[in-house]
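One structure is given below, encoded as structure tokens.
All protein chains but one are shown at their positions in the complex.
Presenting chain A:
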Amino acid sequence: MANMSLKKNPMPSQDPNVRNKNFDEVALGYTEEMAIDEAKRCLNCKNPKCVNGCPVNVHIPEFISKVAEGKFDEAYGVITSTNSLPAICGRVCPQENQCEGQCIRGIKGESVGIGRLERFVADYHNAHGHQGGAPAVPERNGHKVAVVGSGPAGLTCAGDLARKGYDVTVFEALHQVGGVLVYGIPEFRLPKAIVAKEVARLEHFGVKIMTDTVVGRTITVDELMDDMGFEAVFIGSGAGLPMFMNIPGVNYKGVLSANEFLTRINLMKAYLPDSDTPLIHPKKVAVVGGGNVAMDAARCAKRLGAEVYIVYRRGMEELPARREEVEHAEEEGIIFKTLCNPVEVLADENDDVKGIRCIRMELGEPDASGRRRPIEVPGSEFDVDVDCVIMALGTSPNPLIKSTTEGLEINKKGGIVVNEDGLTSREHVYAGGDAVTGAATVILAMGAGKTAARAIDEALSKK
């Protein structure tokens, strides 16, 4: 008998006033009882709309019915037949625009908590181990593939190929593996132990990892193929180049990109006393932007003890961040200054930031993206006292690989041009994830890694 409750089982979470002072995970996860109860809300639709909403087509009703039966390990098998990083996706997918956005139960009431269930299944599996021991490592097939970048795109591509017996090496510029999952998304949203577990899984399948290797500098794509014998290269180098506003004062002391602020905190653990990496501890912070990156930066600043404003030029409705992140940010005491846009950063005689001058905005006609275009209200400038400004305005693909790889075609926005198989303009060179699309989502990056792995396998197995 289906559970006809209109509401999802709420997610147990740390109290907002406690969690906004620590970096521990906010959402604590369902218990077995909650998971089974939530799973019973799924109608097991004949034509499941939810699956169409998932970029990697997780067999949602199948895995959920296993959960309803308490067969959590089998549910894990169903999910991982199409999604190799469920513990991560369950936590960070923008479900309201994807699987849950299409769920039939969402028409009247709340959708099934697909993301929460996916997370539960993955966490259950990680906590209880795999029944029947570690999965078998396939025999090597003798083909060598190089993967550039260890974000979700690179990790997925590497994992899929290794499972097919390829000899895969991942080259990562930073000292740690995981891309945005480790340097961008904070611990309180995605514990780094989860990423480490996924990486260990890849190593179990024989994937070699070379950190501290900047492709384009330490070694080029051509050298990987010509000198090191890699038969194919997958580029998953992300979109790490931060944008700044072109307004007076952007270089004052105390103006940071969200990438810098988050890297200091997440990658370098600068909030812990043992870390040698410096970090500012501002009193009042303006975070400019309205996406996931802005929410993460704001919530980190809050945890360092600051009073935090989100400055966003459109309205609350238009915030591009995951809905859950906006809700969590509001609960934690982040102040939203929507419909306003910075025009200048103000500083004292020492070039230390002392404020931000904003102008009010109103929404006009929809623009090319379909969102209503913000327009300045003349004469409405006002100043906000802050001692730190964090720019979270988006990022674009880093030009380093393009500029060191002859014949690699890129588009106007700096993204690598690929065909439907992820193949670039260079033979045997594939690409995917943010490096192709510009800043997007974890699940799309994974999907692209998967597509390329399939194409690489097809191309190399013919050899």
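Going forward, contacts are C-beta pairs under 8 Å (C-beta built on N, C-alpha and C of every residue); 3 or more make two chains touch, one makes a residue touch a chain; residues count from 1.
By our rule, contacts and distances are computed from a predicted model.
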item: Complex member absent from the view - protein name from UniProt, among "Sulfide/dihydroorotate dehydrogenase-like FAD/NAD-binding protein", "Sodium:proton antiporter", "Transport permease protein" or "Sulfur carrier protein ThiS"; value: "Sulfide/dihydroorotate dehydrogenase-like FAD/NAD-binding protein"
item: Residue touching the undisplayed chain, where the options are A:P242, A:G315 or A:G438; value: A:P242
item: Residue of A:N17, A:T211, A:S380 or A:S461 touching the missing chain in the full complex; value: A:T211
item: Contact with the hidden chain (one of A:E32, A:D351 or A:E427); value: A:D351
item: Listed residues A:N251, A:S380 or A:S461, member touching the removed chain; value: A:N251
item: Full-complex contact with the absent chain, from A:E110, A:D222 or A:E260; value: A:E260
item: Positions on chain A where the hidden chain makes contact; value: 173-175, 183, 211-214, 217-219, 240-242, 244, 250-254, 256-257, 259-260, 263-264, 268-269, 274-280, 350-351, 398-400
